[in-house]
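Got a structure for you, questions after.
Only one protein chain is missing from this complex, and each of the others stays in its spot.
Take a look at chain A:
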Amino acid sequence: MLARIKRFLGMEAKPKEDEKVPVEKKVPTEEKKVASEEEVEKVAEEKPKPRIGYIHLSGCTGDVMSLSENYDILAPLLTEMVDIVYGQTLVDRWDIPEMDIALIEGSVCLQDEHSLHELKEVREKAGLVVAFGSCAATGCFTRYSRGGQQAQPAHESFVPVADVVKVDLAIPGCPPSPEIIAKTVVAVINGDMDYLQPMMDLVGYTEACGCDLQLKVVNQALCIACGTCAMSCPTRAVSMTAGRPEVNSDRCVKCGVCYIQCPRSWWPMERIKKDTGL
């Protein structure tokens, strides 16, 4: 089954090289939280069928819908490879159980006690906490929240979950693509630390913005006019003018994907070599 899923994902691994070359981790960030490699390894070793929970904070359900768009592999993924033990929209259960992986969708509202409580409880009960989607990872468009609306005018402050609890992996994207979700789950099951390394590094990338293209790529003499950023923007806020990204900040939702997808932000050559056989 794993082989079939890997084939579907184009992850058909070439024979693994013995030496483990760590993937580049050059996502510049001021507050890099230490990701817990051991935790991932433990999940992979101890739980061949990990228990997964889905926690819905201030998100739009788009991330879990993206998960479900893995049509061809969804049924075997859900029934044979993982146990979904918790999650509104997925499971009829009200108390939070112990779980190996918690996928947290949405940012957290600091004025909403229930959300804070749920998040902290999940952190205690989950082996791995995953910031699932850009709202959880970077705040995304909830960064623009400022309160003053009925029925909770005081609900104004929304932050990425890593601001409140320790997060182990981040899968940004608005939404993350179905493929990256499936690839991440498969990598966790396999304990493929090389593949997961960027997701661990991205935990520290919580203050994302389209303007990062200018600050961290163009200003740093790294832009090469490839257009990958403009392609990856979900709101078409990025266009290319004279070979440089031009960000319409009125359209940018601060998901971070343009900078994450830029080949000049971090460069996973070892993984690409494995994937392409080159």
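Just so it is clear, contacts are C-beta pairs under 8 Å (C-beta built on N, C-alpha and C of every residue); 3 or more make two chains touch, one makes a residue touch a chain; residues count from 1.
To be clear about the criterion, contacts and distances are computed from a predicted model.
When the listed names "Sulfur carrier protein", "NADH-ubiquinone oxidoreductase chain I", "Cation:proton antiporter" or "Coenzyme F420 hydrogenase subunit beta" are checked against UniProt, the chain not shown comes out as "Coenzyme F420 hydrogenase subunit beta". Only one residue in the set A:Lys166, A:Arg251 or A:Arg271 touches the chain that does not appear here, and it is A:Arg271. Taking the complete complex into account, residues 10, 24, 26, 28, 66, 69, 171-180, 198, 216, 220-228, 230-234, 239-240, 242-243, 255, 257, 260-272, 275-278 of chain A touch the chain not shown.
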